[in-house]
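Here the complex is missing one protein chain, while the rest keep their positions.
After this line comes chain A, so read on.
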Amino acid sequence: MKLNIEGLLVYFPYDYIYPEQYSYMLELKRTLDAKGHGVLEMPSGTGKTISLLSLIVAYQREYPLEVTKLIYCSRTVPEIEKVVEELRKLMEFYSKETGEKNNILALALSSRKNLCVHPEILHANIIVYSYHYLLDPKIADLVSKELSKKSVVVFDEAHNIDNVCIDSMSVNITRRTLDRSQANVETLQNTILKIKETDAAKLKEEYRRLVEGLKEANVARETDIYMSNPVLPDEILQEAVPGSIRTAEHFVGFMKRFLEYLKARLRIHHVVQESAPQFLKDIFEKVCIDRKPLRFCAERLRSLLRTLEIADIADFSAITLISNFATLVSTYSKGFTIIIEPFEDRTPTIANPVLHFSCMDPSIAIKPVFERFQSVIITSGTLSPLDIYPRILDFRPVTVASFTMTLARTCLCPLVVGRGNDQVAMTSKFETREDFAVIRNYGNLLLEISAIVPDGIVAFFTSYTYMENIVASWYEQGILENVQRNKLIFIETPDAAETSMALEKYQEACENGRGAILLSVARGKVSEGIDFVHHFGRAVIMFGVPYVYTQSRILKARLEYLRDQFQIRENDFLTFDAMRHAAQCVGRAIRGKTDYGLMIFADKRYARADKRGKLPRWIQEHLTDGSLNLTIDETVQLSKHFLRQMAQPFKQEDQLGLSLLTLEQLQSEDMLQKIAQIAHQA
């Protein structure tokens, strides 16, 4: 159908549209008009992707000078494929409706084997790729730096974007990394010697270039061709590479010294935490390495690798990592911390020293993106509370909106179970998590639910350790045996191969009527990337509140930083983080309007206003006072009733006019008014 969105003609490749899609496009258009950034939350399964694509493509056609390019970032390869599929539909619709040949070039970058058609990127109108191509400074420099300023950037499934930013800027160095770097350095040295004998001119040429400085790059940046790279701050480009590392041999020697220093630092018996300036001071005192050459390490190494014409750069990942670390640590005095741990907390007897160079400020990595592109849209099914993202990413959005799901029938049923039948409170709180009664009640809940929910159930625990403890104790109490009479049990493990095997079998059991339970972990692979449509997930149980492991030193440092820099209280951030993961987990079950599922929050703390208020609006809406703090019995009765209601025949006609609209219905005055209420301005 063709839509008129505030004067913009939008081709929409389906005959029906959800009211919230229309509302979403309205907000999106306003964001583009204002040339600003936006934060939009809309539940999964309501057609976010196609709304985004059709509006932005229409906008491109209408105002080709205002918006030249759409950069669509998604997280995983299957998601990218989904986007491409939708895009194809849209293109077909365009050529059918307008009759003209398709003049839009779209490009999807998925994996290394499909990489990379560099010059073509410049001409493509739409680019679909993974977050890392834009955020990770190491890759962004290769792929994305030449993208035009007048692009619209969309981050889909962006509820975890701060962690992606942090990960892309953080470096972990183990003894293994150092050993491999050592080997790399030796290879470099040999290669240099060899080249010196055969082609000394090449090295001289490089030397000359370095004397002149990285002027070319500087010129390019000033003339606005490149996006700035957060690893390589502006000031570096204005200077020449310092003399001490200009020749290849000197640089290799320099790196050797640096490696030796790091090795010495790893030889410790207690935990050390220090800031970047402290580290620099120490390195200067101990091995006389100055700040300035350190800053040029990454660039110098790249230049050397180019000069030596080394084809397989992957072999040199270890030394590249070290050089990136050197540059980062000497560039940023704020927003980073260095933590050296001699062993893991869980295994205090096994020496396994790790140097964490941890980024605490996600805005550092994403800053160039916000600065460079005129519109950046952050969108996901779960972005609540909406105001926190602009704060931690440090940007000012023009639109912040949350959309609810219009439903012809209430297809989601969130329930907060707070007590067992014996009235003992259920909670994963640290003090009581080992309590026998709590574990037994959790077991009873799973048992009862497994008897009344058909096909698939997904249960999430707060961590692997917690899951192991509980499952072991359920086994001793005989609860598992009883559960197995109703359903098969599968368990997610940290091993990816094992997990995908379990998933496959789980789906088979759901398909053929045997029924299955998948025990998995919030923040694990299952909770983030796997959808449980229809019978694959009729119920999700969230055992406990998935707080992040708070004893971690990295987290503590980050919390401190957030408090000092952004005035976000520790508790607020922790709750926000826990609730977004909980919402992400329970949201796995509902992937569309014809789908239905139970969402069981098994912890009494969910009933509190501060937790409940942080759930996305489309879940909160259905969480009435009557469904808080239930006992197991009450939960079972409500669930039974819900499942029977949902099993009644449900046809497309029932949705029409309510949650699914034809063009005529959309244009009616009444409906437009209703739509105006869908978007909830935060």
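One rule holds in what follows: a residue touches a chain if its C-beta (ideal position, glycine included) is under 8 Å from a C-beta of that chain, and two chains touch if they have at least 3 such contacts; residues count from 1.
Methods note: contacts and distances are computed from a predicted model.
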Hidden subunit of the complex - UniProt protein name among "glutathione transferase", "6.8 kDa mitochondrial proteolipid-like", "General transcription factor IIH subunit" or "Probable U3 small nucleolar RNA-associated protein 7 isoform X2":
"General transcription factor IIH subunit"
Looking at the whole complex, which of A:511, A:610 or A:654 touches the chain that is not displayed?
A:511
Identify the residue among A:58, A:646 or A:660 that touches the chain left out of the display.
A:646
To test your reading of the contact rule: which positions on chain A touch the chain that is missing from view?
451-455, 486-487, 510-515, 534-535, 538, 626, 633-634, 636-638, 640-641, 643-649
